[in-house]
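Of the protein chains in this complex, one is absent; all others appear in place.
To keep things simple, chains are lettered A and B as they appear, and every chain counts its residues starting from 1.
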Amino acid sequence: MSDPNVSAVEQYRNNFLREVEENVDEGQWVKMCMQCGVCAGSCPLGEHWEHSPQKLFMMIRAGKREAVLSTNSMWMCTSCYNCVVRCPRQLPITQIMHGLAAYAHRLGLAPKMQPTRDFSIQFWENCTRTGRVNELRLTIGLYFRDGLVAGFKKGWSMRNVAFGLLKAKRLNPFELFKGHECKDRKGIQAMLKKANEIDARKKRPTT
Amino acid sequence: MSAVGEMKTAAYICRGCGIGERLNTKQMAMVAQKEGKMKVVREHDFLCDASGVQMIRDDIANEAVTHVMIAACSRRAKTEAFNFQDVPMARANIREGVIWSQPEGAAAQEVTQDMADDYVRMGCAEVKKMKLPAGAPVASQNRRVLVVGGGMSGLTAALESAEAGFEAVIVEKQGALGGWAAQLWKRAPFRSPYTDPVDTGVAELVAKVTNHPRIEVHLNATLAQTSGAPGAFTVQVATESGATTALEVGAIIQATGFTTYDIAKLPELGGGQHPNVVDQAGLEALVIAAARQGVPVKRPSDGGEVRSVVFLQCAGQRDDSGKHLPYCSGHCCNTSIKQAMYFKDANPAIDTVVLYTDLRTPGMGEDFYRSGQTKGVTFTKGLASGVAAAGNSCTVQFRDFILDEDTSIEADLVVLATGQVPNSGVNIDIPEDQQPAVKPISILNLTYRQGKDLPQLKDGLTDSHFICFPYETRRTGIYAAGPVRRPMDIAQATEDATGAALKAIQAVENAALGRAAHPRSGDLSYPIVPLEGCTQCKRCTVECPFGAIDEDEKRFPLFNESRCRRCGTCMGACPVRVISFENYSPDTVGSQIKAIDMPDEFSEKPRILVLACENDAYPALDMAGMQRNVYSAFVRVIPVRCLGSVNTVWITDALNGGWDGVMMLGCKHGDDYQCHFVKGSELAGYRMSKVDDTLKQMGLETERVASYEVAITDIARAPQLINEYVAKIQEIGMSPMKGFA
Partner (left out) sequence: MAKKEYAFYPGCSSQLKASASNYLVSVNAMCQTLDVKLTPIPDWNCCTASIAYAPSSELSRHVMNARNFALAETHLPGQDIVATCAACWLNARESKEKLDGSAQLLADANEALKEAGLKYQAKAEVRHMVEVLIEDFGYDELGKHVVKPLDGIKFAGYVGCQTNRPFGIDGESFENPKYLDKLVETVGGEAAAGYEQKVTCCGGALAFSEPEKSQKQIKDIVEAAYDHGADMIVTPCPLCQANVEVYQADINKRYGTKLNMPVTYYSQLMTVAYGGTAKQAGLDGHIIQPKKLQDIAVRVVNTKK
């Protein structure tokens, strides 16, 4: 299989907007932005975005593919939906940001070691493995993403939180071995496999 | 009715709405009888109900009452009940002006009663000076509407007039009807769904107008002369050959439209420099030419394929450098969206970029904008710094405001969204020797003393009372419609033209009855000038905001009643006070000023005269009363038609009579004026600036006369202004002039 990024570049040449429209969830909305900037001013982590949603939309139109797909920005989205409810054009901005992030991840252009990206991957794996989230494994997985030593350090620094939760019966150490799970795990796996097949069937030749 | 000249006055005092409980109406009746010298004086518990009104009617019919003074509510209330067409009537404002604006309770009782008694005195004094207006219907009642200009506005105005049953005449300078709209391939949508360019509808409209039995069209024609007044205009229609035809018309609509801003004035954007840079009108021409041949739009330089088009908004407009048009022309954003769609609808692969700083899409243009986005038109927020055109391609250099960078786009075609320059004719406010080198050609060629064309507002736009009466100009019976008065698109121009047609019809009808056009609609009074007293000072002819007064061959003022709006500015201007209306004169107000019971210097009861504009300040005070916003009981308010009608004699009379202060409440003036009569409050301000000298001569403090701008919405502020002013006068002390008059 060819590098999805290389084939996307070849297919869309300099029309990044069309690439986004055809490959990013809710990407067809990007052209409807009217550049008012309300999204940028409404984002709780706005100051941490290299490019605000408003600017990202303009960059997409201006064909700044590399800059858009490799930025940290979309990964700053907390899914608070403030931009969505305030957008005068009713663009699903949160969903577009997720879509852009996912597309960047798919093409291998997302920043390496982006913590939210890693968390996202782990969350999906965690919740689809058994059908339900295993909070302890999820947390530990995130702590240890930077390696063993870093993981223990992080875990140690958060020990008070863990003890507190433990005391409050809101954390179960045995979850590490066997946690909550759905009965029909097989069915869930089969169903998700099918969903992926359907997606693959519909995908354009490039990706 | 009584015999001519025999005056029988009657005063009616209402006890309703709490007046009877709050005031000693018996005492008021006594005042009317003893001091007001009213022949008939009656009190009634509910004067505006059928029995009260019938009582007055009976007195007029059976008792030969000729003059009626009603002491009840404000003259603005119960106008249908108190509507006695056969007699002059004065209204003493006891409800809003006294009991509602004064606090209840024993402490305030005396001054409140003083106030009511004074208003009765004033009403009695006023009514005795009033006459019933006779009206002056225009003898030659011409009902035809002349429309100058055969574009979208003119065609609409003519058709609307004709459809309403009036004859219309179009005088068009060009050889064909249709104007700019006929040069368009399509127009922006003006009804749902607002998604695509639509047919202009011009051909259909021209056909309707051309075939209409009540519309007469003169092509290749201009106006060589316009004279007369509403209901009796005479115009000389000149054709290219120089031959003129005289036409009698009742009203005129000037719909002379606009000229596009000269693209050659924008060389830095490639205007006039390269065939691939056109203005919006130029693009329409390219599209029409291509459509006629059934081919896509070609690049002008070489006939090559157009793959990318850039639209530069605000080209030569919204300019603050003073080089270009300072204003926004309003239609150009929608026009560029429409033109981008010409390309996108034909071939979605063509790149279209609209470069804007602020996208302004009036009407339902927001939907159209959204449709443009849906079709893939790119909207980039930025400002072009230059267009470099070479060979067959243009490079647009611009600042991208969102990405915050200087960048460029290549384009086969660049369209400059230039603005509308109104075809306003001659600027009559510029003296002959200061007119520009290329002298504008007059459109109306009016024979009026005050100039050949309609006055102009800022930026050369033709006069329009934009606050209240958009089509109204300061030349009664002549209306402005369409882009000549303000930049606008076709939809707005059509609406404008319809409004102007209705106004023109109203003017014709009013002239026939001798009635005023608004804001004093229906008023039959008009200025009466016994010329024997006139000193030919010309102030009235110069100051009339409506150009209603010419000069006769002996240089006396010549009043054209049907051009008059009855504001009384001439009356305020006249130094010898010979100008008056039958029901509003130096005497009707002057007698009120003299009628009050003036307390002595030691009474601690100052008296402040408030002259309040009847359109804004007076209703604001009435509404203050309705909301029980209390103000000082030491004021006596007299409504005036406009502060422009205030004659300085009233001020000097008041001060000589011992009044402690005079407050004038009028409308905002300046470029964003609120005055119904446009210049009235401004003139008053100018005149009053000269009053200081008089005050000093009289040995009085200059604070004793003050002017304020009050809007109709100043319901809380107006009472506050009054209270502050009264406090100031109390600080200064009582007038030393008391007891001399």
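Just so we're on the same page, contacts are C-beta pairs under 8 Å (C-beta built on N, C-alpha and C of every residue); 3 or more make two chains touch, one makes a residue touch a chain.
From a predicted model like this one, the values you see are computed outputs, not experimental measurements.
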item: Chains still shown that are in contact with the chain withheld from the display; value: A
item: Residue in contact with the excluded chain [from A:Lys31, A:Arg61 or A:His105]; value: A:His105
item: Residue, one of A:Glu10, A:Glu66 or A:Asp199, that touches the chain absent here; value: A:Asp199
item: Footprint left on chain A by the chain that the document does not show; value: 25, 44-45, 48, 76, 78-82, 84-86, 92, 94, 98-99, 101-102, 105, 110, 115-121, 123-125, 127-128, 131-133, 135, 138-139, 142, 158, 160-161, 164-165, 167-172, 175, 180, 182-184, 187-188, 190-196, 198-199
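Note that only the chains that are shown with their structure count from here on.
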item: Whole-Å separation of chain centres (CA-atom averages), chain A against chain B; value: 60
item: Residues of chain B that touch chain A when the two form their complex; value: 359, 369-370, 373-374, 376, 378-381, 400, 402-403, 407
item: Parts of chain A lying in touch with chain B, wherever the complex brings them together; value: 17, 31-32, 34-35, 54-55, 58-59, 61-62, 64, 89
